[in-house]
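Only one protein chain is missing from this complex, and each of the others stays in its spot.
Each chain carries a letter (A, B and C) given by its place in the written order, and its residues are counted from 1.
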């Protein structure tokens, strides 16, 4: 594990360009999520809102290392990674606000959005379930002779307890596919603390049991996230087989916006992983002379204005109309039950 | 890992009494299974026959360390462990031959037998599924204030790939229950060799990922099995939490008696784990002067005669009679669908 | 003082924890946090060590309950949403449901499933899964529709020596209120005449009881009098009560929030026509959700599930047949 850079260490392991680019994505995600939270409080969103506050560095660092043609199956708290992979603020709002024009057309919502045909997979709620799907996608690419492709997906500390996590990671290891699996250990699964979730010393101890490579990153340090994820993604891309990445962080918000997080063990706030990765990155930018606090504030304001406008626009978009729906669950309409002879 | 004893090493780590007792159980299991195979070939058994040939040392060594009041959920190849735990040859024949007098009354068969109310659990076929059940049983004992109890169950190399294995072992670790989980790595899951099943170097590498203690034993060396299982069972009994035991062996027969094992990689026969544990134990007995080949042969003949007679007797027992069956799946007959008002 | 459907479920668990030392609770976030819906609020504090948070392992959760039951406990398991119970499906239908038949060892577990649609729930937080469990032998499947039943049936469920799948409807959690807890209840397996009528019978359960009752009120304005039967448990199914009602009315509409293919509605109709064909004055009809995943957007969701309006329409059609 590379520990986070100290302020004395001005030799960065990642380029200014990459750092800055990722920072801006993190900031976009943060601002966008703040807008989502405010829309939620205003009763504009019918379903739940689950934020990635505090996890932007880890999430975005994965997304920026992926390329078009790669496969990405983000999870609950990956707004930043999604934006890094190319998801738009527009489609985010459309999905949360249930616009008919959103990628999910009101049929599914919020974090479940995606565009599978573009390599951007749409998670189902059942935790762990996306892992084998990405493994299969990578097997398909291999069947077709494609090389240099990477498939990435994420899971929480809680999600590691699912049978799906185990079976999926094991299948990846047996098939030696270029999977990058990022575990965001944010100390809680909903209200459940780590000690009621698993008994290993570190989630990194799981890697040997699957025979996969493992990387620990400081999840609140953008530089370390970028360096660690870069190594993991490269290793996968170059044929090194599945890569497990573990980032320690703290969820800085409730499980969802309905949750007041009253169960947070306050002592955790003093842990190094409890830092706000965005504030830390901003401080680093200033320290490196790459961007000043004023510049960061200007960006924030720019994004706020942009998202306010976008949200307003999307709220005027048409909602899905039941009368226009085909109400078919099959693509082969001739095989829809009750319609096959009509 | 304690390696198997060399012939020079006459200082045994287990008592003559225990060694001899376990050997005789192994021999009983071997002879009984040979009888089952011959009944199978004779068309007397309708379902499948799955033998534990070559796995008797590992299986019996677990069984002899359990006590009345402990919980035992054996798997496919645990005829020896079952007999060590107190299952009888009579009930074995009754179950395989479908006698109405068997513990399963013809409703379930062969390896699925058990007497759960006596701590002897009846496996379902779905691999891995017994692990959380034993965990729950141990939690129940703890609720009732019982200490010093152990729950043991077994799984194959193939069974480690199931989600149930993962969730069950993780639950055991979180609850710190006195579970002893024995993995018999017999190199194959049906026809599937280890390298298509998992990619870790050793299945023992899984332990750290769950935070449980681990023991490797030489699965074909009775002494090592007895010593290793003894340690594991003691540790669990004394509050050391879940214990994972891994024994390397080779399945010496087909998956079931219908299977000619033609897929066996012949090179494996030269591996140390390919030894016949029963023959090795017999040689050891002679070497130690604890029992001669003649004595062993006499025992074998005794068991053969006993089982021939038992099988003949059981074959004359009544088969289950559909007309006498209640055909109720519920214990509360008043709640059986269609009968609740009658 | 009034009590909600959800509070009734909490109170029932509180009562069985108090009265029966064999009871313990196991499920995700049910300890200090009190559960995703607060169905176990304060119970961890009131009953220390008996309300345990579980890892995200539905299969192990049910397996644990089975093992504990074999050893004499009476575990109640909470699934965070019924939709996730399919991750523990094997343990429910193959372990718990077969245990007694195979070994004569009873398996007294209760699996609580917060089920059914709510606005914005979407495909994975809205499912009605009662038909899956009722199809398998060896399970009792309860679907309480009232505050009183939520309370008394959960207490019954714990007392039953067999595995009970307890489907509690999320839509009713906060909305549905009663004046207090019931003193007595119908026996398990008995359906309830929720509304008397003479022109047609609506058989239903869960949240659809309330849509059906509202529909009956609306139709009453046309001078039609609908009888409404609340199934209470869908397995066992109280065919006698249904047949008794159809004998009075001659017409049958079954309303279910589940998908159409092969659920409660089909089962009720198949029984009624086999045993009470000559009682019927018109073809029995059913009203189900549409045969797609449950959509997220409220507009779509409202069109996907049967509503009082849809019941009114279906009942009018039936009355005209």
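The rule is short, and it goes like this: contacts are C-beta pairs under 8 Å (C-beta built on N, C-alpha and C of every residue); 3 or more make two chains touch, one makes a residue touch a chain.
A quick note: this is a predicted structure, and the numbers were derived from the prediction, not measured.
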Using the touch definition from the header, name the shown chains in contact with the chain that isn't displayed. A, B, C
Please identify which residue in C:16, C:39, C:69 or C:87 touches the non-displayed chain. C:87
Among B:14, B:127, B:154 or B:274, choose the residue that contacts the chain missing from this document, as touch is defined above. B:127
Among the options A:12, A:283 or A:336, which residue touches the chain absent from this view? A:336
Just one of B:35, B:77 or B:112 touches the chain that is missing; which is it? B:112
Absent-chain interface as seen on chain C, which is shown: 83, 86-87, 89-90, 93-94, 97-98, 101-102, 123-124, 131-132, 134-138, 235, 237, 258-259, 261-267, 269-270, 273-275, 277-278, 280, 282-286, 290-293
For the chain that got dropped from the picture, name the residues of chain A it touches. 71, 103-104, 107-108, 112, 114-117, 121-122, 124, 126, 129-141, 143-144, 163-164, 167-168, 170-171, 174, 328-332, 334-341
Considering the entire assembly, which residues of chain B contact the chain that has been omitted? 45-48, 98, 104, 106-109, 112, 124-127, 158-159, 161-164, 189-192, 196-198, 263, 319-322, 325, 327-329, 336-338
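Convention: only the chains that are shown with their structure count from here on.
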Taking each chain's centre as the mean of its Cα atoms, which chain lies farthest from chain A? B
For the chain pair with the highest number of C-beta contact pairs, give its two chain identifiers. B-C
Distance from the CA centroid of chain B to that of chain C, rounded to the nearest Å? 41
Round to the nearest whole Å and give the separation of the Cα centres of chain A and chain B. 44
Starting from the mean Cα coordinates of chain A and chain C, work out the distance between those two points in Å. 36
Residue numbers of chain B (touch at least two other chains): 163-164, 167, 170, 174
So which stretches of chain C touch two or more other chains? 54-55, 57, 59
